[in-house]
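These notes are about the structure you will find just below.
Every protein chain of the complex appears in place save one, which is left out.
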Amino acid sequence: MTTQGEKETTRIEAFSDGVFAIAVTLLILEVKVPRNLPPDQLLAALAHQWPAWLAFLSSFLSIGIMWLNHHRLFTLIHRCDEPLLFYNLLLLLAITIVPFPTALLAEYIRGPGSRVAGLLYTIHGMIIAVCYTLLWRHAATGNRLLGPRISHDLAHAIFKQYRFGPLLSLGCVGLSLVSPYAAVGVMVALTLFFAVRPAALRCALDEELAT
Amino acid sequence: MTTQGEKETTRIEAFSDGVFAIAVTLLILEVKVPRNLPPDQLLAALAHQWPAWLAFLSSFLSIGIMWLNHHRLFTLIHRCDEPLLFYNLLLLLAITIVPFPTALLAEYIRGPGSRVAGLLYTIHGMIIAVCYTLLWRHAATGNRLLGPRISHDLAHAIFKQYRFGPLLSLGCVGLSLVSPYAAVGVMVALTLFFAVRPAALRCALDEELAT
Amino acid sequence: MTTQGEKETTRIEAFSDGVFAIAVTLLILEVKVPRNLPPDQLLAALAHQWPAWLAFLSSFLSIGIMWLNHHRLFTLIHRCDEPLLFYNLLLLLAITIVPFPTALLAEYIRGPGSRVAGLLYTIHGMIIAVCYTLLWRHAATGNRLLGPRISHDLAHAIFKQYRFGPLLSLGCVGLSLVSPYAAVGVMVALTLFFAVRPAALRCALDEELAT
Partner (left out) sequence: MTTQGEKETTRIEAFSDGVFAIAVTLLILEVKVPRNLPPDQLLAALAHQWPAWLAFLSSFLSIGIMWLNHHRLFTLIHRCDEPLLFYNLLLLLAITIVPFPTALLAEYIRGPGSRVAGLLYTIHGMIIAVCYTLLWRHAATGNRLLGPRISHDLAHAIFKQYRFGPLLSLGCVGLSLVSPYAAVGVMVALTLFFAVRPAALRCALDEELAT
């Protein structure tokens, strides 16, 4: 039997999936095709575009992994209340903004503005990490919105992990003032870590659900 | 058992969710990345963009909250007829237009054109409020399209609340001729009110459904 | 019980809904905000934009009504085969093109290029009408892909109606060479007719399903 609550979560997921899918597909519009060049200059112009491609790839990666994480969290979240809707909107707000710091990074990473661009890119990443922590903390406190078979220990383990996100990305913000390249690199590595680690947690979850 | 009517509502919701998700994700494209500036001018240029960000945030907020309200109404609406499809298209029309008054406001809020921009922004907000009222009035009159357990009193209470929307936003239209800033501020406050108040109604609804 | 065939139709509908929703939401991007004008010139510039708004509204209306018709046809279509997938892709191709003739019409309706713009706009409308006829003819011939309770007479009645679409829009193509304004007007009226008439058929269908 489908309860009212489950039905609501379905539509939140559908709306969020739409926003993730569009945000990830719009990123390529920031990579401009060089116009009206002779062949040798065309190759050089394409090669010279590497920061735009780097920014594109790192943003695609982040949004893709954020979708994975969103997808995983909502495997555990079975009910829905007003604050959850609000925290989810906040997260989607941060995700729709992604093309802006991405384009800024692509434009300025090579020049003297790289510190400003790196700073804003990492601050934006930190905001996303904070949004995830808030969303999960609200859903998991006292197993408020979780499915019946999610143990308190598992919920706490996930929370502990998400809590590292804001701290580590705060480190990236600091690092960006010293070396924007290093900060963006650590940010991407951090994103990859969040793609792999919750996988481990999911295994724990799968075992729990199977028993 | 899924009746034909329920199936239809599902596809209306899916199509509407798509439009909401795209409209909300396209907003960021209006915030242009400043190109080719030295670091100090870059910071100044970013700071100078505040009206674009303000417009972005207020439009994101409105579309997000409109999605919430659409979502809530269709929790109550179980059947579908031709006029409902028409009123829903009208509402989606108003929502796809959102990027235009938003960009206009961002461009003119600081200069002498602020009154024109504020006027069009608030008129557009009023049109959306009218669309919601029309949609709900059609669905709720005589419980035409509502689920079996929705009481006449609840339906009427929601209608009374939506009826205030057009009146209050008409006030904003008038206010925009005096102070565009105040009018946009009141409009955002109004939107927030519509996010919070139906929450109260939803509690009433939840109680009713639970009995 | 959900059969394989029904599941497939669901995903076709979801993909098509996505394309309809995006096509309808991208239209507003063709209406450019006038930049950097004093208030009196701003009002004049906005008023001078009427062809862009007219084109926007007529295209929104067509895509919206095409979605309605697509939605109705797939209420009747229960199975799926390879040609149906192909005809549906052809229809979606025609729908994603909509922003082009729309922008062309908005740019040239006032000047000497209005005949060229009107011609292409109406030819495009005719292609869409042909796509619908092909899709329905394939699905309905011998009740190939229809649900079990759709009578041969009803299927034929819908086909007869869709067959008028290409003929009438061919008339619009001819008319556009004489008067582009009249041709676009008749095209919009034709679209509205297709929104209302199948409604009548749907009532017939509802009666049939109810017995």
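Read from first to last, the chains carry the letters A, B and C; within each, the first residue is number 1.
One rule holds for everything that comes next: a contact is a pair of C-beta atoms (placed from the backbone, for glycine too) under 8 Å apart; a residue touches a chain by one contact, two chains touch by 3 or more.
Keep in mind it's a predicted model, so treat the numbers as computed, not measured.
Student: Looking at A:21, A:106 or A:168, which makes contact with the chain not pictured?
Tutor: For the chain that is not drawn, the touching residue is A:21.
Student: Contacts of chain C with the missing chain: which residues?
Tutor: Touch with the absent chain occurs at residues 4, 7-8, 11, 14-15, 18-19, 21-23, 26, 29, 82, 85, 89, 92-93, 96-100, 103-104, 107-108, 112-113, 115-116, 120.
Student: For review purposes, identify every residue of chain A that touches the missing chain, sorted by number.
Tutor: Spelled out for chain A, the touching residues are 13-14, 17-18, 20-22, 24-29, 31, 33, 35-39, 42-43, 46, 57, 60, 64, 67-68, 71, 75, 199, 202, 209.
Just so it is clear, only the chains that are shown with their structure count from here on.
Student: Which rotation angle, from 0 to 180°, best lines up the CA atoms of chain B with chain C, given as a multiple of 5?
Tutor: 90
Student: If you average the CA atoms of chain B and of chain C, how far apart do the two points sit, in angstrom?
Tutor: 26
Student: Which residue numbers or ranges of chain A touch two or more of the other chains?
Tutor: As it turns out, chain A has residues touching two or more other chains at 22.
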